[in-house]
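Complex shown without one protein chain; remaining protein chains in place.
Right, chain A next:
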Amino acid sequence: MVGEITMKKYILNSFVAAAILFTAACKPEIETPAGTTAGQANFSKYIAVGNSLTSGFADGGLYLEGQKVAYPNLIAAKMASVGGGAFTSPFFTDAQANGSGYISLTALVNGTPTLTPVLGNGWRDAPTNSRLFKYSGEVQNLGIPGMRVDLSFDPTLTFSAANPYFERLLTDAQVGKTNYFQFIQGRNHTFFSLWLGNNDVLGYATNGAVTVTGDPTTVLTDKVTFSSLYSNLLNALTAGGQKGIVATIPDVTAIPYFNTVKVSLLLAAAKAANPAAQAVFIQTGTGAVRAATDDDLIRLPFQSAGLFGQGAIPYGLHPLNPIASNWVLDKDEVIKVKDYVNSYNSSIKSLATSKGLAIADTYAYFNQVKTGINLQGVGINAAFITGGAFSLDGIHLTPRGNAVIANVFIDAINTKYGSTVPTIDITQYRGVKFPN
């Protein structure tokens, strides 16, 4: 009897022990139906052609943290699992980690941000700060802040000396002797991304649609010229039959730079200080002075410019002292800028389609972000600071924004070429850093 109890207990114990062991061993499995393939693409040497967005520029500067999470770098890391090779970028060294310098959020009081500059330590001619430390060696992230489609073909070759981000990547012999179109060629790439053209309209728009004489970065590139130069770029990048992806240009009104300082908010603030305030007055692109509405977009830096309401005739609150034209993208200028963006985008799409390239429609995507989207539990929108996608300059992306856009590229690549480049876990990337 006692022996029987012992035996039965032994059986029971064994039963429980076996059950626990079995349990620990059996993990649920999730299969990936598509497998792992590069499809019709060859990712062994990827180059990224573009502007500040491609370089990882963020918070008003180019610095190491931003460079590391530039969307091409995130994409390249994922390409590695489908035959992608190394991807080299002109990173600042750790000693130069602050790069050109950038802005940080140092306080947020009742929703009003305090933005404070972080000094750059990437300048080799400090304190003049016009020349960055050179980077030599193989470069696959070819993004140059400020680069434009028209200036890629700069016939004077002077932009290579004028732009410190470009100058940084060139040998002394090349400075002033080359342009971007020449620079990106001869790199033996097997795959490319091309996201260029934003500045062909943004340079004009971010100066309030005022072209500064002698400053080629503030002109609006002619539509036909844009199309023909973009075609030249694509011809060069596909000269060896390479596959690649192009991206459309976001609507400039989809970024916080133009939708944070609203006329209605300015007026409300003015009324709070002086109930007699009637309207916000602006000078339009035609030189006319009129009361502004929310259809007129005021540039983000106006928030901290310390101009509004100042002076004996309060600035911006009286027809005799209107907000100057270069602070405002008035509603007619908005229409003009949108028209150029649409024209550039139709050129980009038709040229890419004729070459059989993938298209990342960032124009369509940023319009969704403007309305607000939820991705993997994260709400993302185009609000300044809190929207999560845009960095503190209101134009360039946060690490989270880069991850989101990288997935737009990856999805388009996979759809076009039948590849299975894995997507990026956007939750591993931050939005704006809030002071603690």
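Definition applied: a residue touches a chain if its C-beta (ideal position, glycine included) is under 8 Å from a C-beta of that chain, and two chains touch if they have at least 3 such contacts; residues count from 1.
Note that contacts and distances are computed from a predicted model.
Entry comment: the absent subunit's protein name, as recorded by UniProt, is "Long-chain fatty acid transporter", drawn from "Heterodisulfide reductase subunit B", "Long-chain fatty acid transporter", "Acyl-CoA dehydrogenase" or "Spore germination protein".
Of the listed positions A:Gln40, A:Ser81 or A:Gln185, the one in contact with the omitted chain in the full complex is A:Ser81. The chain that is not drawn here is touched, among residues A:Ala97, A:Leu307 or A:Ile373, by A:Ile373. From the set A:Thr32, A:Thr128 or A:Thr213, the residue in touch with the chain omitted from the display is A:Thr32, counting the whole complex. The chain not displayed touches chain A at residues 1, 4-5, 8-9, 11-12, 15-16, 19-20, 22-24, 26-30, 32, 36, 81, 105, 107-108, 111, 372-381, 383-388, 400, 407, 410-411, 414, 420, 422-423, 425, 427-428, 430-436.
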